[in-house]
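A single protein chain has been omitted from the complex, and every remaining protein chain is retained in its original position.
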Amino acid sequence: MLKMITTDVVIVGAGGAGLRAAIAIAETNADLSIALLSKVYPMRSHTVAAEGGAAGVAKDNDSLDNHFNDTVSGGDWLCDQDAVDLFVKEAPRELTQMEHWGCPWSREPDGHVAVRPFGGMKVERTWYAADKTGFHMLHTLFQTSLKYPAIERYDEFYSTDLLVVDGQCRGVTALEMRTGQMHVFRAKAVIIATGGAGRIFPFTTNGAIKTGDGMAMAYRAGVALKDMEFVQYHPTGLPGTGILITEGSRGEGGILVNKDGYRYLQDYDLGPPDPWPRKKAMELGPRDRLSQAFWHEQKKGRTIDTPHGDVVHLDLRHLGEKRIDERLPMVRDLATSYIGVDPVDAPIPVRPVVHYTMGGIDTDIDAKTSLKGLFAAGECACVSINGANRLGSNSLTELLVFGKRAGLGAAALAMAESGHADATALREQAAAGDQVGRLFQTAGGGESIVGLRREMNATMEAGAGIYRTEDSLSESCAVMNDLRRRYADIALEDKSNVYNTDLVQALELGAMIDVAGAVIVSALARKESRGSHQRLDYVARDDAAYLKHSLAHYEPDSDPRIDYRDVVITRSAPGARVYGGDQK
Amino acid sequence: MSRRPYTRTVSAASWWLAQPRYIRYMGREVSCVFIGAYTAVVVIGLIRLAESGAAWGAFVAALQTPASLIFHGFALAFALYHATTWFNVTPKAMPVQIGDIVLPDSVIIGAHYAAWAVVSGLLFYLAGG
Partner (left out) sequence: MTERHVQLEILRYDPETDEVPSFQTYRVPCQEDWVVLDAINYVKDEMDRSLSYRWSCHMAVCGSCGMMINGEPMLSCKAFVRDLPDKIRIEPLANFPIERDLVVVMDDFMDKLSSVKPYLVARRDKPVDDGEHLQLPAQLKKFKQYTLCINCTLCYSACPQYAHDETFVGPAALALAHRYNLDSRDVGRAARADVVASNDGIWECSFVGACSDVCPHGVDPAAAIQQTKIASTLDYFIEPLTPGRKG
């Protein structure tokens, strides 16, 4: 019944990180076989939607120290500084490698790669390809991956569980979506690169596929999820759809105003309101601070009321049509199509929307997890280089740096390992944990997938939004536990085998409920405010107690167990996060 | 476990009726038939001219029949349609970029009409003179 495929390395997820890992393995050793699994065709991975750019020190006026400092302070000192050091050092190389693979970076008049200013960065270092950087990077990586015959793709395979034998990850189970056939992939190393979990929230820039599947897989197999309480709200998403309007629009000089036409960010220690984009000030402040400012403006009644909720205005008119068409063509198209506003003539209504999960599968600086044989990279992982708040354009670079490291690590392990796990043992484990089989067999108890999903979304927004309290989180915790219990009572309405999306949504919901639980419990446990985790009942940052990563350990029948690990501090002692005109 | 992809058939004869753009395309393609036929008429004319004065006279008389006039009307219309549709797409086949500037479509299309006018003018002059 179960089809078994034997390979050297399995990679789950074919977005930027997964593809980069696959290429790294193929280039290390052409004899290693690679099974690249993805629940969607690679070109659909959510990397494709990233817009603004990828950061890496590029020009003489910049330094690795600057990038390091910007990232560490941007992350409110929750970043592991050894990892950040490695990250900023590798970044320029990786971006140049992309250029060598054909990535159509935007250029300066002399032909060198161009860079643009970005939020929270002292010096401009964000490489960009118009305002479709993620799209161009993903397609460059995917097209480059086609050069390597060793990379065997399994498109539209939904990975369900890790297979662990004698404390080592030895493969995965996966559903072939178009036949309904369960597969066992037997491997010497496994890399998870499945992206974040923004879809646990109701308003998000994230596409349908961002459901935290890989995070849940690792979590259930005993790997901790780190820093899950840190969820980034991107300050400028379109109301209603949540479609992302890139930070690049602010990098090019766009401003944010409230209903009085006032550049309100100056009231939140981000001023002075210079007319030109001053680095790390005003609209180029870090995302968490901008989203929090919106929340405060909303409380003061200074936001603009629209049928899709409260918004502020992102004004690009002063940039002029030529610059907008050259640097921000997609922004113009998105605003015009989806909200009926042409940014050349009118300001774009925007609001904060959930965008990125800083937290994820606990990995070290080499993309290794605590489970031997398992690696993770990209948004699904937490190294951590992003700490409590990610700077825009660091994550596209992160895919490359840690995708490559995961690939190298997996390749080394695969070359060192002599054999595979016993096939029978794997089959038995697969059969025992068969989520798909259970879903097909159960008659259910009256719960609906859509109903549970909506309740989960609602409680996440209400309890674990931009500002949290003990009460709001406790309430959400109770709701989530209830949802987890009720999940056992859902049933499939579609019991077909060929491309059953009712089934896939059920599996995704299960993953989301697990991941959401980790977010809430981690947030409850962290009694301080830091970066994107803001508590109205603990408003200050508490380095004495909380200069630590939270680690959520899966408990099958109760709340996750939370413990802590010290943040690696090397040369940047926690200081005040200063933005605006005060800092040099 | 039981895939059975279903292939939809497209009618070989009537596919082009499904969309206006396909009908316009077929019109453009069909124009070649008339242009080809007209070319044959011209060749026959040359042959008759080479034969004898009488043969040429008969050919010219045939050209003046109603059937011939109707045919030539269609042929001219289709030739014009063919020429204009092809001219209009030339910028796609031969974009001209000088440095940063891409020549506007109108320049390339205009150049084709200009060349057509020059050649036509020359032919009229030769035919008349």
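The letters A and B name the chains in turn, as written, and every chain counts its residues from 1.
Rule of thumb we're sticking to: a contact is a pair of C-beta atoms (placed from the backbone, for glycine too) under 8 Å apart; a residue touches a chain by one contact, two chains touch by 3 or more.
A quick note: this is a predicted structure, and the numbers were derived from the prediction, not measured.
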item	value
Contact partner of the left-out chain, one of A:G111, A:G167, A:G419 or A:P556	A:G111
Which of A:D325, A:E493 or A:D563 contacts the chain that the document leaves out	A:E493
Contacts of subunit A with the absent chain, listed as residue ranges	40-41, 43-46, 48-49, 93, 96-97, 99-102, 104-113, 132, 135-136, 139, 143-144, 146-147, 155, 178, 207-209, 240-241, 243-244, 307, 330, 334, 337-340, 449-450, 492-494, 496-502
Residues from subunit B at the interface with the omitted partner, ascending	2-8, 10, 12, 15-16, 18-19, 21-22, 25, 29, 89, 92-95, 97, 99-100, 102
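Keep in mind that, in the parts below, only the chains that are shown with their structure count from here on.
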item	value
Distance from subunit B to subunit A - Cα centre to Cα centre, in angstrom	56
Residues of subunit B touching subunit A in the complex	1-4
Residues of subunit A touching subunit B in the complex	178-181, 497-498
